[in-house]
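Omission of a single protein chain aside, the complex is shown with its protein chains in their original locations.
So, chain A:
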């Protein structure tokens, strides 16, 4: 007797692809948590990965970029902040 797979219903979960212990450079919260203004992690509180290698909550970074003193620089390395297209 042969057993053959006809259909397979798989389940997977996604996570932000960042090292386990890395935290947001602005709010210091882990990336599977949210920025201070959000309650629900995941797509609701997305992540921005900078070309410089620093990652932030999108909400945190936008708040920073909107301040005059930021001058569009990464708050960690003071390079111009450009994020990786997703």
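Here is the rule we use: a residue touches a chain if its C-beta (ideal position, glycine included) is under 8 Å from a C-beta of that chain, and two chains touch if they have at least 3 such contacts; residues count from 1.
Following the convention adopted for this analysis, contacts and distances are computed from a predicted model.
Q: Which name from "Ubiquinone biosynthesis O-methyltransferase, mitochondrial", "Tubulin-specific chaperone C", "Cullin-domain-containing protein" or "3-methyl-2-oxobutanoate dehydrogenase (2-methylpropanoyl-transferring)" does UniProt give the chain that's left off?
A: "Cullin-domain-containing protein"
Q: For the chain left off this view, which of A:24, A:47 or A:60 is in contact with it?
A: A:47
Q: Please identify, in ascending order, the residues of chain A that touch the omitted chain?
A: Residues in contact with the chain left out: 1-18, 32, 39-43, 47, 49, 84-86.
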